[in-house]
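All protein chains but one are shown at their positions in the complex.
Per-chain numbering from 1; labels A, B, C and D assigned in written order.
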Amino acid sequence: MRIINEIKKSFLVALWFMFLTFPIMVIKVNPLEKLIVWRWHNLAMVGIASFFISFLLRCAGRWRKSAARRPPALTMKGLSNNPRAYYSALAVIALFSLVFPFIFSAYETSIMTTALMYVILGLGLNIVVGLAGLLDLGYVAFYAVGAYSYALLNYHFGLGFWVSLPIGAMLAAAFGILLGFPVLRLRGDYLAIVTLGFGEIIRLILENWNDFSFGPSGIANIPRPSLFGINLSLAASTIYVYFIALLLVIFTIFVVNRLQDSRIGRAWIALREDEIACQAMGIDKTRIKLAAFAMGATWAGMVGVLFAAKTTFINPASFTFMESAIILSIVVLGGMGSIIGVVIAALLFVLLPEYLRAFADYRMLLFGAVMVLMMIVRPQGIIGKVRRTYVRGQVTGDKRQKNGIITNLL
Amino acid sequence: MNYFLDLFFSGLTRGSIYALIALGYTMVYGIIGLINFAHGEIYMIGAFTALIIASLLTVLGMNGMAILVISGLAAMVYAAAYGYTIEKIAYKPLRNSPRLAPLISAIGMSIFLQNYVMLAQTSDFLPFPDLIPNFAFMEPYSDFIGSSDLVILLTTAVAMLLLTIMIKYTRMGRAMRATAQDMQMAMLVGIDVNRVISFTFIIGSVLAAIGGLLIASHVGQINFYIGFIAGIKAFTAAVLGGIGSIPGAVLGGFILGLTESFATGYVSSDYEDVFAFGLLVLILIFRPSGILGRSENQKV
Amino acid sequence: PIKIGVAGAHSGDLASYGLPTLAAVKLVARQANDAGGILGRRVEILSEDDVCKPEIAANIAAKLVSEHVNAVIGHTCSGATRAAVGIYKAARIVTISPSATNPAITNGDYPNFFRTIAPDNAQARQEVDFALNVLHLQKIAVIHDKGDYGKGLAEFVKKFIEQSGRARVVLFSGITPGAVDYSAIVQKIKYKRADAVIFGGYHPEASKLVGQMRRKRLRAVFISDDGVKDDTFIKVAGKYAEGVYATGPRDTSKNPLAKAAVAAYKKVYHQEPGAFFLNAYAATEALLHAINMAGSTDYAQVVKALRHEYVETPLGKISFDKHGEAVGVGFAMYQVRHGQYIEIK
Amino acid sequence: MLNIFNLKSYYGNICALHGINIDVAAGEIVTLLGANGAGKTTTLMSISGIVPPSSGEILFMGRPIHHLPPNKIVGLGISQTPEGRRIFPQLTVMENLSTGAYLRRDRFGIKEDLEYVLTIFPILAARKNQAGGTLSGGEQQMLAISRALMARPRLLLLDEPSLGLAPLVIKQIFAIIRKINQEHNTTIFLVEQNANQALKVAHRGYVMENGTITMSGTADELLADDRVRQAYLG
Partner (left out) sequence: MTAILKVTGLSMNFGGLRALDDVDLRVEPREIVALIGPNGAGKTTFFNCLTGIYPPVSGTIFMRASSGKQSRLNGLPPNKITAKGMARTFQNIRLFPEMTVLENVMIGCHCRTSAGILGAVFRPRAVRAEEQRIVDSSYKILTRLGLTDVVNDLARNLPYGAQRRLEIARALATEPALLLLDEPAAGMNPRETAELNQLIGKIRDIYEVAILLIEHDMKLVMSLSDRIYVMEYGRRIAVGTPVEVKKNPAVIKAYLGE
């Protein structure tokens, strides 16, 4: 009886989707030739597919409802509480990342490098969005600043990769502060649109100011990083860049991790949670916001330099809004504020479209669908955030206070 | 002076185009606080549906006015259906989630819909028939304002008026405002929140479809990607005017359109968008919640 | 089998320039396979989407290399091509682009690179010569779409006009592709009293721009490039297309191969082929022909064959010079008359 | 009128109500007492359908309502003045009141009720066109109660109506609760921290601790009970 009911509902859903997709899926017009092609088979396909998907989801939903309550948010607590498992997992990951470029092809290494770069971008944006709660839709601007810093410094002054790396990072940080000033008073989505505009402004300037940036045709022949002055072959330098990226990832994780549980990190979180209370606690909102923008931008700048060195060619087309959106998705899907979550999400977001290449034309279609699906399945992110707990150090005082009655405690 | 007027009317046309799309953005934002990145795609789907139906009817040998009406209706119905479905699939399950989750879902939806139309139809630009008739009485003025400009301008004005009246004075409008301000409390006074939200999406989508039809007809061509650029600009317009405010969306659209037009005319079209976004930043510095936006000054 | 990589924009805003290329390669490959393959080997296609982004292009190039493709048709955009071509060079893979026009790619650094489209400077030279010598224009507005193709071309146009000293560039400006309305720039062109507009970019913007110009009763001559010399332009712009000039490869309309190619496309896809379809078709035919002539897929042999053997393609009988530019394509100026591009002698 | 059997409610994994039983007869004022976090608000939200119970039954005039959406429950005649007032801040006082009558179609009746609430809370008439969010705490509380009354409920749920109000206003509010109950015969289910006052107006009461009902009885019984006195009356 229930099943029949479900089938009936799924049938209605199928009908709805057949109606919905009818003009676009079935009729293909060619207004140039006044030609019309009817593709009825598509209608059948949509009907059947939506029927089964809806039916399966219904069953899954029922199962989920009956299976106890929601599973507890996935956290790293389980792992980190068990130091042995934690360290052995870490060792395996470390070993794997060390041998990776030697057992996989240049292409896979190259993709993995890209993924690592996105890990850093994700962690950087995580400072701004995840920790400080400032929604930034123009993060890619700082990435562009880094990339163009290296390209231009190299073009005009012949500066090398390693010199440009800190310069690019610092320039990006400066831009972060530049963006930070006008938006100090803005909240939530107003901040989002201004940062989006900022990202677009940077890209448009790069596109239009030919004398400065060589315009849309971009800058070519940017040298790959050299190893103590030796120029490496293409294959070797792919591996080399991979290790640089890996190193930067480790460095980023180290820094972000320390920042998170520091005085500044706590202030960022407080800012995110409640701006007014945060100020009332004596936190200088302006400084803390600017620090977040600058810190976030620094990483983007660094990755930008690496990006220019890896691709050897840059143009403004690499720094579109969509890029910012993807980085933001990494942060949100990772679970805002969670380092491991961001790492996993970055890998997912870069590797997924690559593996979807097998579906050729359907690649981006599936990518969009998966994005929606992932958000629905895990709206709070892959890894829930866990705040650091403190064990009582050499706290002065005694052990009398056990019961919760206030008056006894003082 | 003449040049100034020319630019002014150019800006007005562009502005009313932005405004028309911005209205839908602002309505959805107003009610669930979501930047609906898929709104541009609804606009695109509306335009595509209109094109498909119009071509179909042309082949069947119908005449001008009938085509405009039927394809327009089809576009609205389908845009509404898509808007409704998208809300049910991608946003409703995320209603109690962290604020950014639906935003990402919207971006995913936008990517999905673009590619869906591209695959099912074509990646190429298609000519869009000139559905808006050329009024004879506009002929003398066509140097600076054409028939389609006029129609778009009027449609925007009428849409704004109707929406404002609806939201201010009708029962549904009150329910929408109540839902926007406190969804749970709205339920507690007996408002069917799901219905109100669906209704909002439907209205927003119908507006997008009207926009899609008129703008595609004005521009004369469409492809699967038109929603993205128009969407970003419309969103900017909505924020500029104060997101959530209906007259604000229209005002924002006009200001944006005029800025771009004058920037092109007196400076350079290379940087028209830089001017547009620059102005946005400038205005938000002085009015952090947009020109007509309510300041979110919560009572402490 | 013979593996051919097809790399270009297959999704995103530039898909309409990349997908026709993919279709062309598929059609040519199918024909070759139906005829028993090349050198008795089947032609296999590996298509990769780079969305016209350099970094993705570089990754894709690495992927195609690791999959041991014998040659690559692509990439769509100059930027992506420039990011990828070095990787192909290191792996000794022939690369033929149907649409990357940036002159810098053929400056001698990449012996593996060929193209079946005229570089920006060549097209720009032709447009300017035509405008100055044939039409005797004085005040020219140079407009572009801010993209690497359109803006690159426009830069050359501007340079050549200024060098000639016989005409003035009264306006040099970019328009935003996809913008909903171009009336402001039209008013500006009017205000500057330009007697001609030379536009660098693709047909969607061109048709929008020319449409608005004509509706605002601006009768300035409109001259554009290969990206506009496309039947879609005429169909989209409709009556406003009349009189527009565009450069393009010579005599494609009468070429039976071109007719056959377009017919084959329509049969499969039920629509007009998009931009660069014929260029890609020609590129693939040239490639397969060269492999056939070389008798193997050996890099040096194929390069040699490409340089020295002529091949009949929809663009005409072509070969490639030592920089990789197509010889024999022969560019001409066209004008739209009665809804058709007519070559101007 | 209202019967709750073995009601269990969860927030995610946290069990807030461990199977409670409550009965409210028509025309009664029943109060629910309990410490902070005992689950009083959750009980009201479960009745209104905002926190759908995971098991158990809620019958309203013999009809099960625990699976209905909130708007249907309001339609049956249960309305609530929630904790923290929850005035629609940007609607005017009048608009707030008319959303209270959202589901009603009887224009005449609405007008009548509007006049009634404006007579019991004359200050609201004076503030007619002011935005709800700018009212003072006490005014907001009165508006919230009026809004609930505008639905002409059979059962009125009040969640801590005296919270944050000046002593004078608290007296007024309790007087009005009694008045509504007597004049309109509206059944009232009252959640209060201010146990003294609550038990003075109520006929019966329940005591809740950690999501379970630990005690019940008439108001006088509870007032006299030592445990209640110690725990809630201070």
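Please note the rule applied: a residue touches a chain if its C-beta (ideal position, glycine included) is under 8 Å from a C-beta of that chain, and two chains touch if they have at least 3 such contacts.
Keep in mind it's a predicted model, so treat the numbers as computed, not measured.
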Touch criterion as defined above, residue of A:G138, A:G215 or A:G265 at the omitted chain: A:G265
Options D:S54, D:Q193 or D:T214, residue touching the unrepresented chain: D:Q193
Contacts of subunit A with the absent chain, listed as residue ranges: 255, 258-259, 262-267, 269-270, 273-274, 276-285, 291, 295, 385, 387-390, 392-397, 401-402, 404-407, 409-410
Touch list for subunit D against the chain that is not drawn: 33, 35-37, 84, 134-139, 160, 163-171, 193-196, 230-234
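Keep in mind that, in the parts below, only the chains that are shown with their structure count from here on.
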Interchain contact steps from subunit A to subunit B (minimum; 1 if touching): 1
Most widely separated chain from subunit D, with each centre as the mean of CA atoms: C
Whole-Å gap separating subunit A and subunit D, where each centre is the average of the chain's CA atoms: 46
Mean-CA-position distance for subunit C and subunit B (Å): 35
Sequence positions of subunit C contacting 2 or more other chains: 11-12, 146, 174, 232, 235, 271-272
Sequence positions of subunit B contacting 2 or more other chains: 115, 122, 126-127, 270, 273
Subunit B contact footprint on subunit A (complex, rising order): 16, 19-21, 23-25, 27-32, 34, 36, 42, 129, 135, 182-183, 185-190, 192-194, 196-198, 200-201, 204-205, 208, 276, 321, 325, 328-329, 332-333, 336, 361-362, 364-365, 367-372, 374-376, 379-381
Complex contact set, residues of subunit B against subunit A: 29, 33, 35, 45, 48-49, 51-53, 55-56, 58-59, 74, 78, 81-82, 85, 89-90, 93-94, 97-105, 107-117, 119-122, 126-129, 232, 235-236, 239, 243, 270-271, 273-274, 276-278, 280-281, 284-285, 288-290, 296, 300
Partner subunit B, residues of subunit C touching it in the complex: 11-13, 15-16, 19-20, 146, 173-176, 178-181, 183-188, 190-191, 203-204, 207-208, 211, 215-217, 232, 235-238, 271-272, 274
